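The structure is given below, and queries will be raised subsequently.
A single protein chain has been omitted from the complex, and every remaining protein chain is retained in its original position.
The block that comes next holds chain A.
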Amino acid sequence: MMRKITPVIEWGTLLLSTGMVCFFMVVILWDLISKGAPSLSWEFVSTLPRAGMTKGGILPAIIGTVLLTMITALVSVPFGISCAIYLNEYATDNWLTRTIRASIRNLSGVPSIIYGLFGLALFVQGLQMGTSMLSAGFTLGLLSLPYVIITTEEALRRIPASTREAALAVGATQFESIRDVVMPTALPGILTGVVLTLSRAAGETAPILFTGVAFYINNPAGFLNQEFMALPYHLYMLSTQHQAIEQVRPLAYGTALVLIIVVFLLNLTAFYIRYKHSKND
């Protein structure tokens, strides 16, 4: 009797948990789409805001977020991956390595607003870069660095020793084995980590708050040494700080939906690259 019931209970619990998670996801997405979709239009994504943000589009914020994410990637991905390769493939297991690893883990737990303050002190003031796209991008790059390192290292650790040895045994140097065999094999895992990290960075508000984001810019978007608009901050301002909150609410939902779509496209790119690679193993 018990034997028959226990699996049902276990199975039921798992199903229920999965169901709850999916339920909330669907509710949130449905809420977002039903309220945001009406404000989506070609005009919304291709024009500048007008009439004190109550009309027009959010093009500068889209450009801002896309560029910002690219700078974040340029800073965090090459350094992060190199660092992970060093830690996992070359560094011997001594106190120095362990200290570095522990620091990276701690850094990944630092609240993002602290990164904002750090970016303000280092890039905006210390390096005289002012409040600008570059300062904000570098700040987000620093924020993302520990995540890229950790996820890359995990992807590398999952590659079995026998894969590396296969390359060494045919006369590859350690560097060649990493470049030609280990990295291509780990790439899907690395990409997943990078994309999750970048999607997270794309949605951050706190680190760019003091380092370059603006509610409204007069000049065209896209200058690296200028202040810029970004989707998450735009959303925040529209939904909490605007003098006509009720009036701009549809625009706020529209902005949220666009932000989700940008992140989704990012994930789709990674999915595509993974798919292309998976055909070869």
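Going forward, a residue touches a chain if its C-beta (ideal position, glycine included) is under 8 Å from a C-beta of that chain, and two chains touch if they have at least 3 such contacts; residues count from 1.
Following the convention adopted for this analysis, contacts and distances are computed from a predicted model.
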item: Record-based protein name (UniProt) of the chain missing from this complex, from "ABC-type lipoprotein export system, ATPase component", "Phosphate ABC transporter ATP-binding protein", "Quinol oxidase subunit 4" or "Carbon-monoxide dehydrogenase medium subunit"; value: "Phosphate ABC transporter ATP-binding protein"
item: Given A:V27, A:A169, A:I245 or A:L265, the one touching the chain that is not displayed; value: A:A169
item: Touch residues of chain A, complete complex, unshown partner; value: 92, 160, 162-163, 165-174, 176, 180-181, 184-185, 279-281
